[in-house]
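The complex appears here without one of its protein chains, the remainder shown in place.
The first chain written gets the first letter, and so on, giving A, B and C; residue counts start at 1 in each chain.
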Amino acid sequence: MVTINIGSSDFAAILPILVVCAFGIYLMVQGVLAPRIHKLTLAYIGLAGIMIAMVSNFYLLGIETDRAYFEGMVFVDKLTVTLNFIFLLTAALCLLLMTSYSEQEEIEFIEFTPLILFATAGMMLMGCAESLMIIFLGLETMSIALYVMAGFRRFNRFSLEAALKYLLLGAFATGFLLYGMALIYGTVGTTNLTQISAYYSENALNLNVMALFGVALLVIGFGFKVALVPFHMWTPDVYQGAPIPVTAYMAVGAKAAGFAAVLRVLVLATGQAAFEWSQLLWLLAVITMTVGNIIALVQSDIKRMLAYSSIAHAGYIMIGIVAGNETTVSAVLFYLVVYMFMNIGAFAVAGIVSGKNEQHVDIKHFAGLGKSQPMLALVMTVCMFSLAGFPPTGGFMGKLYLFKAAMESGYTWLVIFGALNTLISVYYYIRVVVAMYFQDSKESVKMAAVLPGVGLVLLVTLLGIFYLGIFPGTTLSLLY
Amino acid sequence: MEDFIWLIPLMPLLGAIINGLFGHVLKGKAGLIASIAVLISFLYSVKAFLMVLDGVTFDGDLFTWIAAGSFQANFGLRIDQLSSVMMLVVSGVGFLIHVYANGYMHGDRSVGRFFAYMNLFVFSMLMLVMGNNLLLLYLGWEGVGLCSYLLIGYFYDKPSAAKAGLKAFLVNRVGDFGFAIGIFIIFTTIGTITYSGIFENVERLVSAGVVTTASLLLFMGACGKSAQFPLYIWLPDAMEGPTPVSALIHAATMVTAGVYMVARFSFLFSYSETAMLVIVIIGTFTALFAATMALVNNDIKRVLAYSTISQLGYMFIGVGVGAYAAGVFHLMTHAFFKALLFLGAGAVMHSLADETNIQKMGALYGKIKITALTFIMAWLAISGIPPFSGFFSKDEILANAYAYHPLVWFFGAVGAFITAFYMSRLVFLTFFGESRVDPEVEKHIHESPRVMTIPLMVLAFLAVVGGLVGIPQFVADLWGGSNHFHHFLEPVFAAANERLHLAHLSHALEYGLMLASVLIALGGIYLAYLMYIKKAIDPDALAAKYKGAYTTLYNKYYVDEGIDAGLLNPIVVMSRWLWHFVDERIIDGLVNVSAKIVMLISLLVRRVQTGYVQHYASVMVIGVILVLGYYLFS
Amino acid sequence: MLSIPVHYFLILGAILFGLGVVGVITRRNAIVIFMSIELMLNAVNLTFLAFSNYLNNVEGHIFVFMIMVVAAAEVAVGLAIIVAIFRLRETVHVDDIRLLKW
Partner (left out) sequence: MALESILFWLFAMLAVGGGVGVVVHPNPVKSALFLVVTFFALAGEYVLLMAHFVAIVHIAVYAGAIMVLFLFVIMLLNVQEESRLAGVWGFMRYFSVVLFVALFVQLGYFGYQGFFGAENVPLVRETEIGTVEQIGTALFSQYVLPFEIASILLLTAMIGALYLSKQKLGLGEPARAARVKEALHEKEEAH
């Protein structure tokens, strides 16, 4: 007879996911049944759902942690809770951005809100996955929602091109990811991460080619999502074409989700055999940082520049992954939080400056912003300095922890490469600041209005960056 | 002591926040608030200094800043002899310059912004000198760099200003890169970031074999911040900023951060002879090299900028040969007279409608007397005329340099000679001789307002008597006194001095060197006098008036000519060549070329991003094959 | 049915996977590229089932179902995007769709 060993605590373990999905389904039905509802109302209900999910996320701390639920499908630990928080906050901020963005562009919240909620649910699943199957399904839920969101300006050829490229290459990468999962399954005989972990640590010294290929293909699949060179090619095109709030969501949420999976698989599950791939990851980290930063130097489109910058930042985060010691997880998580604030802040400003139809996305359109919109310019400056890693911003602290983790494992050269790359990156971040303060605008750029929603986002990012830069300790001890 | 020292950095920070947020409302009051904030800091610094004088030092944590697992960083301050001196200099000179800036920046559009940056700078600089750990040092280090960048580019309507700010920023990044790596090496080897912890465990760096690397990397940071060869190129351009900024940041305080840092880590540096040697070589070379570039420059602020670079070189000679107290002493006296020179230059420009070309000045002595008199005192101080402050500090460095190696002394002395010469040239061309001022401007020449001249007078006082606290021991012995400054700093450098065993010179030699210093200074001034005052006298009028003396004078003129052709012309030519060719072409060029190469690579690499999905996919597949291949063959 | 070695299936999967990759790289038509990706996913399915049989473990079968679900979902969204692009640009050739580059 079939026995089902699933109790209420199992549902408690995925409570935030359930809340988010429930709201997504509700909103979809609501939108269909009452089409006259004001579109922003849908967005605000969605926000409320995210808020409730955030609150319910704390409930996870109450249940028994550090164990698996749903017959070994999901795992609840501090990492789960932190990742949920990152994903939910990202979704909330991007949804807020979208409410403002909908003033300059027709956005249908009937579809958008459920999509962003489902995407967030997918990310959270990746964050708490205990099985390769859950990682795969979470990743695909997220990706499919993102494919559509990238093409959300569906009468804009740039947006649709971004969606198509993302979809084709994303599905292509999924193929490799699945092949890797199949090889791991064939090697270990299960997709459960704890058992995979046990297998890899027992046989760390005599893993056969198939076992190694499996993990390598998995790294490639995740590397695509987090935009590691040479699997980054989609990033600039898709970031440039997608609507700005969606770009922000992809840049932060999808990357965080990818790194969540990397943490789950590479650090926590197969970590014992880390020496087998640490060299490879070392190489990937260096190439990723360098390529991202070097190409970013000559970009004039702010979204494209931020895309290459996000590639470079994936490289920085890889430094922490390569380290593979006990500080890795907290360092990576801290950086992800910081990265969320500074990137969303930058994209929020870019969204306002770009104006209707995203016409003004060139860096030269930022000229004179320091005079005309001092607060916007301030937020952008802080974000740029944080991305470039200056104290006392969170970006500095984040890099500090990553580099520290690498140093503790003896990767001095990696840290030197990281610092050199930071040096290069200053140049293109500072270009934006120079444009804003040290140049006068030649043409009058009609910007979008700063609505309360986006104002809130700007405030949160500003406070977040400084808080993490000046008082990182509390956050860091909460993270992991 | 901990009940009030936290107020010292807090006050300027508050000032910065107030001016930053409400600057546009406060307008004229912004300067007042900024000055008061720095004044309070200064008063507390004096209090702290007096306590240190009584032997009370402080090294402790005010609160835990970051605590995460194995990593703990505290907000800790260290008030000892060295930092109390630095605090006095930063807040004291800073206060005077703030007061001066009230007059100088009067009527500027965004005074609030200016003073917010200035206060932020003072805050960062105080954090830099007061912190008791590497993280706060780095925080201050980046903070002052940022403020410097913002202030250089303050007149952003001028493209050259914005460009200069960017240049300063980017060049400093190169130094900071090394600095950060150095800090990281120290931190990971020793496992702590507090100074006290590091000094207790320097042996670990030695046993790990990284002490020289770490020291040199730290010094790389110092090279950037303190404008040493080859990272000095940003400083002359930085003169695009408002003059009070040049005085505060690019003369008195920020650029000395590197010297402070080396002095702070004297114990660490004392373990690496190689690093010390590198510091001496770079310092000596910069001292001489920058001085020659100041010879023919006609921009009053640029002359002072090259002079600053050169003087910083002397300070590095001091800390490099192990005479830390002497280096810090020169840092202090230099802060007085160089700030004074810059502020004086600013006052001159103020009087002359922002004219900076000294060829368009002259005979200003009678018209702006206070400015001229104070400027002259600073000139005498920097030239090394006893008993002005610069004499004692420079002499002490040169004496110690002689003990290290006579060759260092020789180059230093040549530099001193050139210094005396170009400073005299500057003074003579500006204040004496015939007026070459634009007649239009000449009508409006006026003395600066009181708010500007009073700081000049205070600084002039300090520039004159500031050296007396550090009269060399062998001179003080004459009346049973002692070298107070040296004595005061003794505890900080005791450990390093013990390791280094500085050679002692005989008294006769010390007197001899002192005499040589004075002669060199006088020689330089005299030569400038011959060239720029004598030349200015109209020979025809002279000949008519003093027929008998004419021949002699005429002959003397021949001497001048001879000197001109035989000695000076080559120097002038060389100086021009150094300035135009080496500085502008090679050093600047190298920086530009490397930037261009990176750009070119960037332009090429971006072409890989063709927009074709197929190519993206094939790049991915190649990546897959390489990754799998890596496992196959490893 | 005991005479076929499992790795025959695995190698067949690898061949089909490689063919799919070739299709993605060489074809211009977005729809055909999509079909090539389906080929890759089917190769993975075959691999999963072969392993499932080899290990006598049902998990592989479940995984195959999930892959089918995902494939169907991707096809739905992908074809919708292709249709939307065709409406706007009147082409489905990916080498014509390259406004975003460099």
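Quick note on the criterion: a residue touches a chain if its C-beta (ideal position, glycine included) is under 8 Å from a C-beta of that chain, and two chains touch if they have at least 3 such contacts.
What you see is a predicted model; the values in this text were computed from it and never measured.
In the entire assembly, the chain absent from the figure touches the shown chains A, B, C. Considering the whole complex, the residue from A:6, A:48 or A:449 that touches the absent chain is A:6.
Interface residues of chain C with the unshown chain, by the touch rule above, are 1-12, 14-23, 25-29, 31-32, 34-36, 38-39, 42, 45-46, 49-50, 52-54, 56-59, 61-62, 64-66, 68-77, 79-84, 86, 92-93, 95. The chain not shown here touches chain B at positions 612, 614-615, 618, 621-622, 624-625, 628-629, 632. Residues of chain A in contact with the chain left out of this view: 2-6, 14, 21, 24-25, 28, 35-36, 70-74, 106, 108, 111, 114-115, 118-119, 121-122, 125, 131, 133-134, 137-138, 140-141, 144-145, 147-148, 151-152, 154-157, 163, 179, 183, 208-210, 213, 356-357, 359.
Basically, only the chains that are shown with their structure count from here on.
Between A-C and A-B, more C-beta contact pairs join the chains of A-B. Per-chain CA centroids place chain B at a distance of 65 Å from chain C.
Chain A and chain C have centres, each the mean of its CA atoms, that are 26 Å apart.
As a whole-number value, the distance joining the C-alpha centres of chain A and chain B reads 44 Å.
Contact with two or more other chains is made by residues 164-165, 168, 172, 236-237 of chain A. Looking at chain B, one finds that residues 606, 609, 611, 613, 617 touch two or more other chains. Here chain C touches chain B in the complex through residues 21, 24-28, 33, 94-95, 97-102, going by the rule given at the top.
Chain A contributes residues 164-165, 168-169, 172-173, 176, 209, 212-213, 216-217, 219-220, 224, 230-231, 233-234, 236-237, 276, 279-280, 291, 294-299, 326-327, 330, 385, 390-392, 396-397, 401, 403-404, 407-408, 412, 415-416, 419-420, 422-424, 426-427, 430, 434, 437-440, 471-473, 476-477 to its touches with chain B in the complex. Those residues of chain C that touch chain A in the shared complex are 10, 17, 20-21, 24, 30, 33-34, 37, 40-41, 43-44, 47-48, 50-51, 54-55, 57, 59-60, 62-63, 66-67, 70, 73-74, 77-78, 81-82, 84-85, 88-89, 94, 97-101.
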